[in-house]
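Take a look at the following structure, please.
Only one protein chain is missing from this complex, and each of the others stays in its spot.
Moving on to chain A:
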Amino acid sequence: MTILATEGLTKRFPRVTALDRLTVTAETGVTGLVGANGAGKSTLIKILLGLLAPTEGRATVLGLDPASQALDIRRVVGYMPEHDCLPPDMSATEFTVHMAQMSGLPRSAARERAADTLRHVGLYEERYRPIGGYSTGMRQRVKLAQALVHDPRLLFLDEPTNGLDPQGRDDMLGLIRRIGGEFGISVVVTSHLLGELERVCDHVIVIDGGRLLRSSAIGEFTQATQSIIVEVEEGADRLAARLTEAGRRVTPHGRTLAVEVETGSPAAFDLVRDAVCDLDLNLVRLEQGRHRIEDVFREEAAHV
C-alpha cells in the first residue's frame, strides 16, 4: 500500500528552491529519507503535513491531499520535529496527555494512551518529573511519545537520533524498528547520517538539493556494488596501480582501498593477496566491503 506519493512537488522560497520537481512514493514499513542538511527533508515533511503549500505539483498522504485535507491527515499522522519542542515546566505525563487530547482523544483515553506510550518508549518513574531536568535521550523519547500517543497510521520522524550518544542512538533505532514492525505503524525517518538508516529502513529515498537522487529498497542499495577493502601500512598507491593493471577498479578511501569485484569471486581475494606479497607490503586489513548507503550516496551525488 502506498502511504505517500508526490508528483513534481516544487517549493520555492524567495531565495532558495527547497524542493525541485520531486516525485517519490513510499510504501508501508520504514522509509528512510536521506539527504544532507538543507536537502529539503524538513520542507517535504511540512508540505506533507499541510503546514506549507507547495509552489507546484501535488502530494498525497494515506490517500489524502495535504492541500485540502490537512486536518484529516494530521489526525492519523504523528510528527516528531528535529528541534527541541518540549516545555520544561511540565512533566512528560502531563505533556503527553495534553498532546493526545489535542489530537482528539477524550481525556480518559488520553491518560491511558499516554501511560502506555511512555512505557513503550522507555520512560518509567521519571515521567512524573518536569521535562526541564531530562537528559537529551529522555527528551527524544518524550518527543517520540507525543508523536505516537494518538496511535497514528504514519509517523514522520525528523532526525530522531540527533544529539544522542551511541547507546541512545541504538535504543532509538531499535524503537523505530519496533514501531515499523511490531506496532504496525509506517514510519518516514529522516537522517543525514546515512549509515544508521541502513539498519532500520526497508526502503530509502535519497534527495539532494530538493531533487530525487535515488529511491529503492534497502537490498538494492547494498548489493549495487561488491568490493573488497584493503588496508596496507605503506605503498597503497603502488598496490592500487598494480591492481588497476590487473583490470580492477580501485578507489582510495582515506587509508584504505576499495577494489570492485564481481559477486562471489574468491579470485579477487587471491589477486589482492598475491599483489601484496609481490610488492612486499604489510597488510593490515583485507575484508569484504560492507556496502554503505553512504558510498552510494557519495558516488551518485558526485555525478550530479
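Going forward, a residue touches a chain if its C-beta (ideal position, glycine included) is under 8 Å from a C-beta of that chain, and two chains touch if they have at least 3 such contacts; residues count from 1.
By our rule, contacts and distances are computed from a predicted model.
Visitor: Hey, which one's the missing chain according to UniProt: "DNA 3'-5' helicase", "Membrane protein", "4Fe-4S dicluster domain-containing protein" or "Quinol:cytochrome c oxidoreductase pentaheme cytochrome subunit"?
Guide: "Membrane protein"
Visitor: One chain isn't shown here. Among A:Leu44, A:Leu62 or A:Leu86, which residue touches it?
Guide: Of these options, the touching residue for the absent chain is A:Leu86.
Visitor: Would you indicate which residue among A:Leu22, A:Leu44, A:Ala59 or A:Met99 is in contact with the undisplayed chain?
Guide: A:Met99
Visitor: For the chain not shown, which residue from A:Arg119, A:His253 or A:Arg285 touches it across the whole complex?
Guide: Among A:Arg119, A:His253 or A:Arg285, only A:Arg119 touches the chain that is not shown.
Visitor: State which residues belonging to chain A touch the missing partner chain.
Guide: Residue positions of chain A that touch the missing chain: 46, 49, 51-53, 71-72, 74-75, 77, 79, 81, 83-90, 94, 98-99, 101-107, 109, 113, 116, 119-120, 124, 146, 150-151, 178, 182-184.
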